[in-house]
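Only one protein chain is missing; all other protein chains are in place.
Chain naming follows the written order as A and B, and within any one chain the residues start at number 1.
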Amino acid sequence: MNQSSLSGMWRAMVSRDLTLAMRRRADVLTTLFFFIIVVSLFPLGVSPEMELLRSIAPGVIWVAALLASMLSLGRLFSDDFQDGTLEQMLLLPQPLSVLVLAKVFAHWLVSGLPLVLLSPLLGMQLGLDSDGIVLMMVTLLLGTPVLSLIGAVGAALTLGVRGGGVLVSLLVLPLYIPVLIFGTGAVDAATSGMDYEGHLSLLGAFLVLSVVLTPLGTAAALRISVE
Amino acid sequence: MVSENAIAWYHFSSPKNFYPLAGRLIPWFWGLAVILLVVGLYMSFFVAPTDYKQGESYRIIFVHVPAAWMSMFIYLVMAAYAIIGLTWKLRMAEMMASALAPTGAMFTFLALWTGAFWGKPTWGAYWVWDARLTSELILLFLYIGYMSLQSAIDDPRRAARASALLAIVGVINLPVIYWSVKWWNTLHQGASVSPTMAPKMASIMITTMLVMTFAFWMYTIAVVLMRARRVILERERQTSWVMEMVNADPQAEMKK
Partner (left out) sequence: MSDFFAMGGHGFFIWMSFGVTALFMVIEVIAVKRSRQTVLKQLLRLARADLRKAQS
């Protein structure tokens, strides 16, 4: 189990999961349209007044992103669990947490990254200025991987549990709160001309911490669920 | 001495030995809880003087603050049992963690409820997005997540271990959540709640709060031990000692 076999394994895992995801493009698009629809409902529900929309835009986009990333979590491990691949993964000589990280990365590429790329459009819809839009993208880029990483723990814990989809949101949404606070805080600070570097470094710190810690938690949760 | 203690801990970490021990301890903790509650309530209403700014309504803090403290303390203890249960595969620790959760959730709810009834006369609204109340609300969500995960999984062994892991994840996140909420609150200049008291009154008020906290603490131990005994019966129903105990004297077991 040398270094090259580990990174080879990693790459194989990512490309396998991406291929599988590309075969089911509809799933990826569903999440994306959900994100767009939720954000578009706000002007209809609140008011079409641009001033008001601009002030709630960061919160609306971020909350919609939290819910959208929640939707796709169920698929993270369930297919592998059903066809027995997961049990094989537990037996591999490579550390499970590294494989988990590869899976979460692949999952983020198809569920988190599209949200980041789409966010400027929604930002414009809600009247954010260019600074706000750029910052929105940066915070989502730093924040959505954290959502996928934390969500993976919840997905692993609720594997094969009845009503798992709703349950996972109950477990994971409270843990998303710090990301939500600093994600929206950075955009708010930028649009009101204040300093936002602190927010970004904190989001970066959350990302580093969750890259290090959550794969261990997810691996432990998978062992509990599959045993 | 150390080894004797270790043997005692090992002895009582088995459900079979823990069950009768808990049964013997419960009345003592009930006694302590009742005495402390009587003293604490007497101090709350008759000893602690009227606050010159808030009038009588400040007396609500004598249940609000102890309930909030207990809600956080119980989560920490629950996570500690969860860690012990997962690392040493101790069933009794897992069962204690699940026995603690409902009481912790109850105190969290009570902290929110009494906070609302303190808030109305103090700030004119039942709910404000104050940092402490918001954190308490998030703590309630964490408790609810823990209990829902446990009840959603049918296999009791997996339910206990999965929820134990969730409690550990929660306790790692709790400080981050708390500081984020605090920061968010100062940024938006929300209402900040600090029970401001005149300095000379502070000491009797703090003593009353401490007495009430100890009363809630003893109550928690008593009720959690009772619930742990039920959890033991449920999870150990296949074992011979449970069957023997039930058959030996069914009526006596019922009454306890």
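The working rule: a contact is a pair of C-beta atoms (placed from the backbone, for glycine too) under 8 Å apart; a residue touches a chain by one contact, two chains touch by 3 or more.
Remember, it's a predicted structure, so these values are computed and weren't measured experimentally.
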Inset, instruction - Would you mind listing the shown chains in contact with the chain that isn't displayed? - result: B
Inset, instruction - Looking beyond the chains shown, say which of B:Phe73, B:Trp113 or B:Trp127 touches the absent one. - result: B:Trp113
Legend entry - Where the missing chain touches subunit B, by residue: 41, 45, 50, 55-57, 59-60, 63-64, 67, 102-103, 106, 109-110, 113-114, 117-118, 120-121, 219, 223, 226-227, 229-230, 233-234, 237, 242-243, 246-247, 250, 253-254
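We take it that only the chains that are shown with their structure count from here on.
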Legend entry - Between subunit B and subunit A, distance of the C-alpha-averaged centres to the nearest whole Å: 33
Inset, instruction - Spell out the part of subunit B that touches subunit A in their complex, as residue ranges. - result: 86, 138, 141-142, 144-145, 148-149, 152-153, 158, 161-162, 165-166, 168-170, 172-173, 176-177, 180-181, 183-184, 187
Inset, instruction - Flag every residue of subunit A that touches subunit B in the complex, lowest number first. - result: 153, 157-158, 161-164, 167, 170-171, 173-175, 177-178, 181-182, 185, 206, 213, 217, 220-221, 224-225, 227
